[in-house]
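Every protein chain but one is kept in place in this view of the complex.
Order as written gives the chain letters A and B; numbering starts at 1 within each chain.
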Amino acid sequence: MLQDILITGLINSGVYALLAIGFSLIFGVARIVNIAHTAFYMLAAYCFYALLVTAKLDVLVAGILAIVAITALSLLCYKIIIEPVREHQAAVLIATIALATIFQELMQVGFGGHYLGIPSTIGGAFTIGGMSIPWQRVLIIVVAAAMLAATWWLLYRTRLGLAIRATANDREAATLMGMNADRVAMASVAISVALAAVAGVVVAPVFVVDPRMWLAPLVTMLAIVVLGGLGSLKGSLIGALTIGYVEAITVFAVPAGAYLKGAIALSIMIVVLLVRPEGLYGVAFEEER
Amino acid sequence: MLRTLLSVMAVLSALATTAHAQSSIKIAILGPMAFVQGENHWAGAEMARDEINRAGGINMGGRRLTVELVKVDTNELQSVPDATNAIERAITRDRADFLMGGFRSEAVLAMQEVAMDNKKIFLGAGASLTKLGANVEANYDRYKYWFRISPTKDTDLIRTVFTILGSVAAQIRTDLKKEVPKVAILAEKAAWTEGLVPAVQKTLPAMKLEIAGLWQPSDRATDVTAELSAIERSGADIVFTLLSGPVGIVVGRQMGERNMKAVAFGINVEAQKDEFWSATAGKGQFVSTLDTFAEVELTPKMTPFVRAFKERFKKSPAYNAATYDGIYILKEAIEKTGTMNADQLVPFLEKMDFVGAAFYTTFDKRHDLVWAPGKTAGIAVQWQDGKKVPFWPPQIKGMQPFRMPR
Partner (left out) sequence: MYLLRRAWANLKNEILVLPSRVLVALWVLGLALLPVVWPDPYILRIVTMTCLFAIFAASWDLLAGFAGQVSFGHALNFGTGAYASALLAQNLGLSPWITVWVGALVALVIGLATGWLCLRLRGSYLSLATLALPIIVIGVLFAFPNFSGGELGISGLRRLTTSPVGNYAIAAIAMLVSVFAMWLIADSKFGLVLHAIRDDEVAARASGINTTRYKLAVFMLSALFAGVSGALYSHFLRVAGPSTLEVALSFQAVIWGIFGGAATIYGPVAAVFLLYPFTEWLGNFERLSELRLLIFAVTVLVILLFMPRGMVSWVRDKIESVCPRCKARNGAWRRECRLCGAGLHGAFAPARRAP
């Protein structure tokens, strides 16, 4: 029971962390509430499916191609759709909602409304402490951890990362210091969507792929980001672990109440907000407009 | 807006000119057309239409009428008001004479109201909710135009499942030499399972089965590792499933990935579809479920229908394709009574004894199918090596044995 909770929670948290950190990054740098974030995750899963199952490419090639393609697509969307209306926060908001809807409907038209399955990319399972964990799930944890480490390295050990963090901190000051705020925004969009795409690709062989698969993680991801504090990467990571484990514990502790896990996770978010309105690690930006 | 109005005008005037010389019967097929359910509604209806029209149409009191179908996308899975708008459009704009279809219970309840307001015969082919039929009994004059041609109401569905479970359990008793097999109940949290779960919990001990526990994931859960490892730990022999959502695929797949010793049986709507095998990436071995159509002789019409369907649409029919029977039911009723008047057709339908492709159809006082194994109770199928193999009721010609993992 305990080891079940540990492992399940870890897998949940890994996926959530990949999604939440990317979302947080875009919000921090560009102040965009990107509702379409998990739609890119859905697109990556579909793209992976098309390349792997339909085009019969090698797993690794298909995965990398899918991630690159979706990242490129996100930059295109940003340039064509988001940038012209950047000044109008409200317009950006519904532009992302509309984008997500468009992606969902396009996938529905292209692949149909039914559920698709992707064969396991690595088979077998390994046994630890009396429970067997399929390698496919171990892969999720490993990839998530590697991507998080890479993101940390990029943000804290490179000049680009410095620019991103500076812009997130104070856009005007960063511009005055000679940073190209637009290019920084582009870079963070790319990093953020790439993380979501990685999540989509590693998760696809385990989950079911369907045009509406972006909605449930969207809500959970938003809860995590708010819980951890908007724009805070550390907060997103801790939020992801919290919600991931809360969901796992709910399922194991109240078997007949497993459907409640979403509601419970969201309630925790509300409680945290009541105590700390800026989330766990959010910056208390008093009068930001 | 202006364009809307103009186009609407155009449609109305076109209707006005054609309405007085009726040479066809308009049947509106309502369903979520972008999804498998709606596709089946439409496909089944199309087959019946083409067969009937090729054979000269429907003979109403000497007049030959062709069958004309109207495809109405209710979008009901995404929006209930869209569904009610769609049925209203079918009735008042398209001037449909009969209505058929529906799937999501919440939407069908709302659509039923609109159809009854307009006193149109509405043949339900998808929602199993008891209340739809109970409405007929409670307020006959208003709801008498509703008939459910597929499936049987939810409480009858579960009677079927118990009957099959009994034969599965008998096999386990002999195979494993275990007097009281253990059953884990895995039911998605949804309206249709709410009434069923207590019934299951009450009935299983009476069938000499031990309950290992109850797990209720959400119907859209993407991961049931937690539930399955707990089930494995409990040492269950049968995983009794009540699943209609995509979680059915996840359950089948993850059970296969874990090489679970227990066999899954019950209702698993996703496992009724051809795509189940590929959706589970070939891991859905031994998953079994209640189903409606297979190439067996449950009724004399079933095998030819299933073959023709597969031939034409390159996949096997789901239970929503019972719209095929629905159109033949209407044909027989119209030919025997010589009218399209709903009030005169209702008494005939109530007494009707019809042999369709799916069932031997007779209606009870709730206008639900009268439940009987081998007649309206459907069949059970199991996935074996990529094929959906029918195994129940065993006495029917074409059935094959049920297999256990290990």
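Basically, a contact is a pair of C-beta atoms (placed from the backbone, for glycine too) under 8 Å apart; a residue touches a chain by one contact, two chains touch by 3 or more.
Source: prediction; values computed, not measured.
Chemist: In the whole complex, not just what's shown, which of B:N85, B:T203, B:T339 or B:T362 touches the removed chain?
Modeler: Per the contact definition at the top, the residue touching the missing chain is B:N85.
Chemist: From the list B:K131, B:R159, B:K301 or B:R403, which touches the chain that is not on show?
Modeler: Considering all chains, including the one not shown, the answer is B:K131.
Chemist: Per the definition of touch given earlier, which of A:L6, A:L76 or A:L106 contacts the omitted chain?
Modeler: Of the candidates A:L6, A:L76 or A:L106, A:L106 is in touch with the missing chain.
Chemist: Given the contact definition stated above, which residue among B:A45, B:L65 or B:L109 touches the chain not shown here?
Modeler: Per the contact definition at the top, the residue touching the missing chain is B:L109.
Chemist: In the complete complex, which positions of chain A touch the hidden chain?
Modeler: 27, 33, 35, 81, 84-85, 87-88, 90-91, 93-95, 97-99, 101-102, 104-106, 109, 215, 219, 222-223, 225-226, 230, 257, 259-260, 262-264, 266-267, 269-270, 273-274, 277-279, 282, 286-289
Chemist: In the whole complex, what residues of chain B lie against the chain that is missing from view?
Modeler: The missing chain touches chain B at positions 1, 3-4, 7-8, 11-12, 33-34, 71, 73, 75, 78-82, 84-86, 88-89, 91-93, 105-106, 109-110, 113, 117-118, 129, 131, 135, 189-192, 194.
In the analysis below, only the chains that are shown with their structure count from here on.
Chemist: What whole-Å value do you get for the distance between chain A and chain B if each is reduced to the mean of its CA atoms?
Modeler: Chain centroid spacing, chain A to chain B, equals 37 Å.
Chemist: Hey, which residues of chain A end up touching chain B in the complex?
Modeler: 1, 4-5, 8, 11-12, 108, 113-120, 125, 131-132, 134, 136-137, 203, 205-208, 210, 213, 216, 248, 251-252, 255-259, 261-262
Chemist: Any idea which chain B residues touch chain A in the complex?
Modeler: The touching residues are 32, 34-36, 188-189, 213-223, 225-227, 229-230, 233, 246, 249-250, 253, 257-258, 270, 273, 275, 278-282.
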